[in-house]
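Note that one protein chain of the assembly has been removed; the remaining protein chains are unaltered in position.
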Amino acid sequence: MSGSGSPPRQASQVEVADLARDEPLLFERSAPGRCGCSLPRLDVPEVDPGALLSPDQVRADLPGLPELSEVEVVRHFTRLSTWNTAVDLAPYPLGSCTMKYNPKLNEKVARLPGFSAGHPLQPDALRQGLLELFHRLEAQLAEISGMDRVTLQPAAGAQGELAGIMMIRACHERRGERRSKVMVPDSAHGTNPASAALNGYQVVAVPSGEDGILRPEAVEAAMTEEVAALMITNPNTLGLFEEHIQRITGIVHAKGGLVYGDGANLNALLGVARPGDMGIDVMHFNLHKTFSTPHGGGGPGAGPVGVKEVLAPHLPIPVVREAAGGGFELSEDLPHTIGRLHGNLGNVGVLVRAFAYILSLGAEGLRRCAEMAVLNANYLLARLRDAYHVPYDRPVMHECVLSDRNLRDAGVTTLDVAKRLIDYGFHPPTIYFPLIVPGALMIEPTESESPEELDRLVESLLAIEREARENPELLRSAPHRTRHGRLDETRAARKPVLRWRPDPASD
Amino acid sequence: MAKYDIPEHLRYSEEDEWARLEGNRVTMGITDYAQQQLGDIVYVELPELGRVLDAGEPFGVIESVKAVSDLYAPVAGEVVEVNEVLAEQPEAVNEDCYGDGWMIAIQVDDASTLANLLDAAAYLKHVNDRSE
Partner (left out) sequence: MIEARPLRYIPHTRDDVRRMLEVIGRPRVEDLFAAIPVELRLRRPLALPEPASEQEVLAELERLAGANANARSHDWFLGAGTYSHFIPSAVDALVSRAEFYTSYTPYQAEISQGTLQAIFEWQTMMCGLTALDVSNASMYDGASATAEAALMAMRITRRNRVAVSASLHPHYRQVLDTHLAGLRAEIVTIPRGEDGRSEPVADFVDGETAAVILQQPNFLGIVEELSEAAEAAHAKGALLIASVTEALSLALLRPPGEAGADIACGEAQSFGVPMAFGGPHLGFLATRAELVRQLPGRLVGETADARGKRGFVLTLSTREQHIRRERATSNICTNQGLCLLMATIYLALLGRVGLRKLAEMNLAKAEYAKARIRETPGLALACSAPTFNEFAVRLPLPASEALARAERAGIIAGLDLRPHLPELGPALLICTTELNGRESIDRLIGILAGGGS
């Protein structure tokens, strides 16, 4: 989709003057003899691989790769890029994703050769700038979250969860306890129970209360000495602050359990409140959410983990320390570590971007993120609540959840609303999550969106609600303004075609 | 309001499965309500012949594009037949869930256990209790 140019404060159809270009697969463009790269002159003697290795150790050819000039490759991928939407084009109000603006300064600093051309195994003495950055970023994240120590190693939030649960397990084992269960609220992100299961734990679901937040009684009923931990997201996936968090963490601690905090929604709390003050023992950060690093079409992200001192002995190695003679070093000297989690030091390029972001915003800027994110979400809720069903009628933090309940009589679902919103120039919000709200529409604007942009979103959603009553078929067959109509996901799953093949057998 | 087909002559489990007794064999599958809830079925994982199941034991998995559900044995017994068609045509579960979409046949020791299952009226109530 091309960009939108609609003026603010109008119910708007996006003006899409789209010269949509088709582009085949690389292999369909390929022609023998073309090459997109010139190699330098070989300044050493040529060798015959078949002579050095036995001939059956050497492959004859690379049939799966295309042959294209640089021009064709650049045209190919440039055209492909025009088929995507992106934060730089239009809002992505995806709940719990925090699709905020990706600062260009961060791209510049990550590309400095002193960061992009370094090697994970080079001596510490030759990378003091990097280690100082690690040390300061750890301290920044600890201050922001109220945790005591931080590891920057995990490559994503899910890997951070894995590390956190591993540390919890190691802590209990060191105490001589065998605990077999982890409590997870029914509103939790799927990575939570998956991470628990990967550590050999049985997952116990804790139901949310009727008001959308966890009740201490429910946690108390489920909390036994067999439970190693409670995993909790605060604010939760309904955008609600878990008001009983202190009592809840107290209940878990009283029976020797620990509390894992999923930090996906930290944007609502920056500078306002800190998980470490709420009884959280270990939490992960999503740098690609709260800290502005770009989503890159699916990654890379980074999922640093903060811990209280009780879990510090179990941090993954290597850890960053101040060196005896000054400066910093990496150390594997941590006797009770859970071990190495990442092959190297983590997604360093992402860490550099987040560090630059935190420097750019400072204390005041981070707090403003939380304030404006929460303001934006409440503004959307206030303007949409009459048209859309609100399952939990409570003040929200940085995201709000609506549902399609009011549209069911018209035979229109959340999916239809989402697909029609694409025609208005927006990426849809998160749909069908959290699972506890049937037909959920989870909307997180972030602080990056101006009031004008929010008004456009509101007016689009209001227009869609009218369309649902007047012309539901328009929604059910949406989107209409994209290169493709709705794609057949059933066919893709029933008859998976996961690679291109030379014979024209596919369709 | 969606209408769900619930044949009178079958028995039903609370896990939205149907069962049909023929001699000492019970054939089972999932109900029309279940297949509508799941959406387009893309894959069905069924057990090997000869597997012995307890009543209520999960024996397989059914997947749609967006959801996954366990399959549970409605009665105890040995798996004596498996519907091979579903490997190539999982859509048969959507199109004819009580006929071509059958899943397995269990040889039961004790046919009276079928009485533990719900009749059509009780299953309809079970469906209505859960629909909004």
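List of remarks:
Read from first to last, the chains carry the letters A and B; within each, the first residue is number 1.
Everything that follows uses one rule, which is that contacts are C-beta pairs under 8 Å (C-beta built on N, C-alpha and C of every residue); 3 or more make two chains touch, one makes a residue touch a chain.
Here the structure is a predicted model, which means the values were calculated and not measured.
From the options A:Pro313, A:Gly365 or A:Pro472, the residue with contact to the chain not on display is A:Gly365.
Chain B residues in contact with the hidden partner, per the touch definition given at the top, are 42-43, 63-68.
Just so it is clear, only the chains that are shown with their structure count from here on.
Centre-to-centre, using mean CA coordinates, chain A is 38 Å away from chain B. Residues of chain B touching chain A in their complex: 39-40, 42-43, 63, 65-66, 90-91, 132. In the complex of the two chains, the chain A residues touching chain B come out as 432, 438, 489-490, 493-494.
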